[in-house]
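All protein chains but one are shown at their positions in the complex.
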Amino acid sequence: MSDQGVTMPRAVLSGLRRHEWLGLAAVLVLGIVAMAATQPAFLSTYNIYIMLTAFSLSVLIALSQMVILAIGQLNLSVGGLGGLAAVIFAGAMDVLGLPVPLAILAGLAVGLLGGLINGIVTWRTGLNAFIVTLATLSIFKGVNIGLTEAQPFYGIAEPVKWFGNARLGALPALLLVSGPVVILTGVILARTMFGRHLLAVGGNQQAAALSGVGVGRIIVLAHVASGGLAAMAGMLAVARLQLGQPTIGDDWLIVSFAAPVIGGAVLAGGHVSVIGTCLGVAIITLINNALVLLRVDPFAVQLLLGFLILFAVGLGRVRSGR
Amino acid sequence: MTRTDQPAATGADRERKRGGAGMAAGPKPGRAALGWLASNEAGLLMITLLFVLLFSQLTAGFTSLFNLYALTRVLAIDAVIGFSMMVVLVTGGLNLAAGAIGVCGAMAAGWFMQALGLPVWLALPLALCVGALLGALNGALTVWMDVHSFVVTLATMSIFFGTMILLTEARAFSDLPPGYVALAKTRYGFWSGLLVVTAIVGVLLWLLFHRTTLGRQILIAGANPRAAAMSGVPAGLTVIVCHALSGGLAALAGLMLTSRNGAALPSMAGQLGMDWLLPAFLAPILGGTLLTGGTVSVAGTFLGAALVTVLTNGLLQLQVGEFWIQAFLGAILLIAVALDRLRAVWIERRRVR
Partner (left out) sequence: MTEQSSGREPVLAIDGATKRFPGVLALDHAGIDLHPGSIHALLGENGAGKSTLIKIITGVHGADEGEMRLDGAPAAFQNPRDSIHAGIAAVHQERNLVPRLSVAENILLERMHTRFGLIDYAALNREAARIMATLGLDIDPRRPVRDLSVAQMQLVEIAKGLSVDARVLLLDEPTASITPHETGTLFRLLRDLRDEGVAIMFVSHKLEEVLDLCDTVTVLRDGQNACRSEPMQGLGRAELVQYMIGRKETFVTGRQRKPQGAPLLELNDVSTDLGHHGISFDLRPGETVGLYGLVGAGRTELAHAIVGAARITGGSLRIDGEEERPRDIGHTLRQHRIGYVSEDRKGEGLVLMHSIRTNIAVTIWQRIAGRLGWLTPATEKRAVLPFVEKLEIRAPSVDQPVGLLSGGNQQKVSVAKWLAAEARLLIIDEPTVGVDIQTKAYLHELIHDLVEQGTAVLLISSDMPEMLALADRIVVMHEFTVTGEVPNDGSSGEVSGAIMRCIHAEGEEVA
């Protein structure tokens, strides 16, 4: 088993590593070419803008799940937290009349705090993150519904509405948020102690602890980061929709898992790819767009996403040499 | 779990060495009764009764015959939803697709009866088979891909629900045979007749897990699949069986709900069937079935469902505002699992002393 690794030249090895997302890129390019060739509307500036808008939002949702997958856990409450941050953000403007920066801070604070709760409870109790985040999902969603009584907030500040619709040609203003966040996440994971420790905790928690890594701190911080990312996604959704919908976040769960898993994340932890996750989001966005252009039932998207997850996981098994 | 106070004393050891008689005797009946009182099930029963007492004092509506009847009817269905999750928790897995399968089963039954005109006695078993088949697919994928059932059932939840919506075009089957719809209306005093179904299912599950080889194999494979496999237990097969069972039970819950609603509705379990997730997990986890697998408590799951149903019903009667119920149930789940964890730590400490 190991002999192969010893003799195989490094170039080939690193090539294979890169291949992990080269395959995804190829799939994406193929899909784009096919759509461009058959659907004239596909390459219109407006359609590209629509796709990039969806991408900006989804990529934050996917990253929010990805940082938790990196430590070998999962977070069912991504949507619940994003939705709660969204209505707090909208409510702060509508009901309390707070200025936009304060409203943003309020929304972000909700996300970070929710993440903190998830992190502290999982770390302190040693419980499975699944059950903890199932419980907090219900709590966040329940508070959301309780506060809004299932009615949207309409009084969104004008600058927020403007930001949600602004674009430069095909480029939506929302990219100004998600672009830097993606790059920052990538740099943190690949180039900082925190990022490497995150992956170390996911890869072998005991080894990390014995090496003197503060495992609890890493786990809690990962959940805080996840909550922050979910809150950003929720607030972008408010800007995009131009209102504070209580249902924001309800349909995030599948996407949040599908994109990182398609992007090569190992569910046991210790390995995630920001580029892969972005490509995963791009592929999902493309499929969504294609189905809309082809006038297919929107529920077929759910179906396809399900198959994509299964396919990606199956592929991961094959790749890991099973 | 069995709780034992101290390891064997040395004197008793020597005696056992000669005779080995002490071994067969087992715990004394008096201690067994005491043990039961300290058990999770007894605790749940007492808490539930406490809340029943509390709500009956606080609101007049709670103890009305109709409310109790409605309550037991919800309980009958929620307990089966809980069983459906319980049988996969035993394997150390879970079934996010339980709701989606439940809806698929119900819609299949609706189609069999309304579109194909099959008789009830044929349509219902067929619908259960549909559920079991979808569940078996989950199990087979889990074993074959060797990944946690979380990701498999997350994907199939999407696939099953999406396929169901595409096939039915999101339309309900509301022209069901009156005999079937009447099933959910059977009533003995304030007891819903559906509880009979739940009770039979519960007894069968108890017998399966405690009195058959298959059930024991499921439990041991759930506790430690590698050790079980190394002892010749077909661990993979037990996973598939459990998922099939889970699918069948989810479909049963769907059929009970359809009978109560009088129609098979695609929306009866919410988006992707996820509205069932909370009750599905609450009942077994409150009932003491561990997420790590290898343990099961049928009575506990039923009592867990009872506690949740009583609380939900009572709070609604108290006009707490239905919007807050979900947050409340989430908090209960969190507290329950945290308390259970504390208890485990406490027992561990006591054992070490």
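Remarks
Every chain is named by a letter (A and B) in the order it is written, and numbering of its residues begins at 1.
Keep in mind that, in the parts below, a contact is a pair of C-beta atoms (placed from the backbone, for glycine too) under 8 Å apart; a residue touches a chain by one contact, two chains touch by 3 or more.
Worth saying up front: this structure is predicted, and the values here are computed from it rather than measured.
One chain is not depicted; across the entire complex it touches A, B.
In the complete assembly, the contact with the undisplayed chain comes from B:P234, out of B:G61, B:P234 or B:G262.
Note that of A:L98, A:L176 or A:A209, the residue touching the chain absent from this view is A:A209. Contact between subunit B and the absent chain runs through residues 1-2, 4, 7-8, 12-13, 16-17, 20, 22-27, 211-214, 216-217, 219-220, 223-224, 226-234, 294-295, 348, 351-353.
Along subunit A, the points of touch with the absent chain fall at residues 1-3, 5-6, 10, 13, 187, 191-193, 196-197, 199-200, 203-204, 206-214, 270-271.
FYI, only the chains that are shown with their structure count from here on.
Spacing of subunit A relative to subunit B, judged by their CA centroids, is 32 angstrom.
Put simply, subunit A touches subunit B in their complex at residues 74, 121, 125-128, 130-132, 134-143, 145-146, 149-150, 250-251, 253-254, 257, 261, 267, 297, 299-303, 305-307, 309-310, 313-314, 317, 322.
Touching subunit A in their complex are the following residues of subunit B: 94, 141, 145-148, 150-152, 154-159, 161-163, 165-166, 170, 271-272, 274, 277-278, 281, 285, 291-292, 321, 323-331, 333-334, 337-338, 341.
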